[in-house]
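One protein chain omitted, others in place.
Labels for the chains are A and B, by order of writing; each one numbers its residues from 1.
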Amino acid sequence: MQILDIRNLTLELETPDGFIRAVDRVNLSLREGEVRGLVGESGSGKSLIAKAIMGVLHQRWHIAADRFHWCGEDLLRLAPSRQREIISRDIAMIYQEPSRSMDPTAPVGEQLREAIPSHLLDGSWWQRGYFRRKRAAALLHKVGIRDQASVMNSYPYQLSEGVCQKIMIAMAIAKDPKLLIADEPTTALESTTQVQLYRLLASFNQLRGMSILLISHELESLARNTDTLSVLYCGQLVEAGETANLLKNPRHPYTDALIKSVPEFQPELSFKQQLYALPGSIPTLQHLPIGCRLGPRCPNARKECVKTPGFERQQNHYFSCHFPLHGKPRNE
Amino acid sequence: MSNLLQVHHISKTFYKQQGLFKKRAILALQDLSFSLAAGQTLAIVGETGSGKSTLAKILVGMEQADGGHIWLANVKLDQENRAQYRQHIRYIFQEAARSMPPNQRVSDMLHNVLRYATVLDHEQRQEKILTTLKLLGLLPDHANYYPHMFSGGQLQRVALARALILDPKVLILDEALTAIDPSLRAQIVNVLLDLQQKTQLSYILITNQLRLVRHIADHTLVLHQGVCVDYAPTPELFSAPSHDYTKRLINSLVL
Partner (left out) sequence: MKKLRLYYEEQNRGPLRLLWRNFMRQHSSVWALIAVTILSLLALLAPLLTPHDPYLQNANLLLVQPSWQEGGMVRYPLGTDDLGRDLLSRLMLGASYTFGLAVFAVLGALLLGLFFGAISGMSKGFKSSIFNHLLDLALTIPSLLMAIIIVAVLGPGILNTIWAIMLAVLPLFVHGVRNAIQHQLQQDYVTAYRLDGASDWQLFYSVILPNILEDIVLLCTMALSTAMLDIAALGFLGLGAQAPTAEWGAMIADALDSLYLSPWTVALPGLLLFAAVLSVNLVGDGLRKAMKKRRES
């Protein structure tokens, strides 16, 4: 069942020099129990999309979409209070630098207990405190933190980033959400902790049926941990589909470039050989190209690319390119 | 092949104030030794707190080691007299934008660098600046730009230009490739590999990105809490790691 269905999402920012379209007609959909990856470099608008789903975008941004459905309800047509109610009940988000996302002046246990919603506690009102503390300890146990007592009494700055991120996940799942949005959750962590984190997310996905939207700029970490993948470039969706399919058979030149920039995905690349890199750099928000935004850098670009390409679909594999790469089977 | 850089038994202890009268000793580096040949890359891998940044600072001269020696081209380096090796070992910062003064043009900055380290006159300096910029794929016009006018990739090249303008033999990249996007990283890696091939420059790459290490590093050194737990040529390290910590790190690559 589709829980998130977004069609043609456009985010525009009003500046003294006109409207800037940071996100241009992006489609995003999520089914129940699906782990979707959203990959894009800086300036691709992935964090903006996450914030738009959570409803925490600044007022300066104009949100427009053909469809913005959550479990069948159109979020854009609802009153803001009802929107907030639904989102706070069903969607949770974790951020990039966990120690900075927590209140530095309150001990972690207090923040965790605060994050547990009252309606999930059983017992009469005078027993609430006890059940709340018990549930907080259970949550910490679920995310794999052993010495719960000392962690509960510590402040965020006293704990390592890995532990902080686990606590953030505990706070996020405290309300039993249907969707967890993870915005670059492992960038600040050590590689050993990253593995633990992905395992944790995978276990929650399988045991509780919680959908996860993983946002990252590193393709290699998403390649192993997601079912489906969406690739963004400069606010445009360039390719979407099942991860395995995408990596074996990329149709868009940008996806191809991303895959080729990771030495691991190319076993035939010899030691110290030059990596494939797209020339040029990511355009700034003020200088966005018209039409397909990869145009200036794309090796295949031709005259038609000044018009934004529509979406083509091939068996659950969507791509948006006038001159897609023909299916080249690639071994992983 | 003789070794360009040799480090023998370096150690460093920091003292942290604990309470009013006591001082706690923190062992940042313990008895570290390695060597680096010309045209080769050494990767130093370790988590935060393992001492990698301390090692980088000692090598470049920002800090002084408490024990041990550093030999560069068979000359023992005197740590008090940094001027000796300032030209030969250069440093690239993690964020290029923060390592350049915001209201100085690139040409002024590079002129200053040359003025402090060499005795060239103005024309010779100008020529050297233009040659170095060209080597890194930048135009002569770029010399008149301010740092904020460059894109991310170009700024990294300017930082490389500043490091390379003194013709060093060793370049230390302290997490310089960590915070940038993959496509940009690929471009910079290509520039570095190209330079290494052309000029036999040696790199000391301090990073946690094991995939990159496997691709461009000849040797890898694994640091864990200030102690060297593994030091071997890269293919050997990845196929048969000896220490537990290294095994865990390599396993995290597969998963």
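Please note the rule applied: a residue touches a chain if its C-beta (ideal position, glycine included) is under 8 Å from a C-beta of that chain, and two chains touch if they have at least 3 such contacts.
Only a predicted model underlies this, so the values are computations on that prediction, with no experimental measurement involved.
Chemist: Among B:Ser99, B:Gln126 or B:Asn190, single out the residue that touches the unshown chain.
Modeler: Answering carefully, the residue with contact to the hidden chain is B:Ser99.
Chemist: Would you indicate which residue among B:Ala25, B:Val75 or B:Met149 is in contact with the undisplayed chain?
Modeler: Selected residue, touching the omitted chain: B:Met149.
Chemist: Where the complex has a chain not shown, which of B:Lys128, B:Arg162 or B:Arg214 is the residue touching it?
Modeler: B:Arg162
Chemist: For chain B, which residues lie in contact with the unshown chain of the complex?
Modeler: 60-62, 82-83, 86, 90-91, 93, 95, 98-105, 112-113, 116-117, 146, 148-149, 162
The definition used in the following text is that only the chains that are shown with their structure count from here on.
Chemist: Roughly how many whole angstrom separate the Cα centroids of chain A and chain B?
Modeler: 33
Chemist: For a test of understanding, state which residues of chain B touch chain A in their complex under the given definition.
Modeler: Against chain A, the touching part of chain B is residues 47-48, 151-154, 181-187, 189-190, 193-194, 196, 208, 210-212, 214-216, 248-249, 251-253, 255.
Chemist: Considering only the defined contacts, which chain A positions touch chain B in the complex?
Modeler: Going through chain A, the ones touching chain B are 41-42, 190-192, 194-195, 198-199, 217-220, 224, 257-258, 260-264, 269, 271-279, 281-282, 284.
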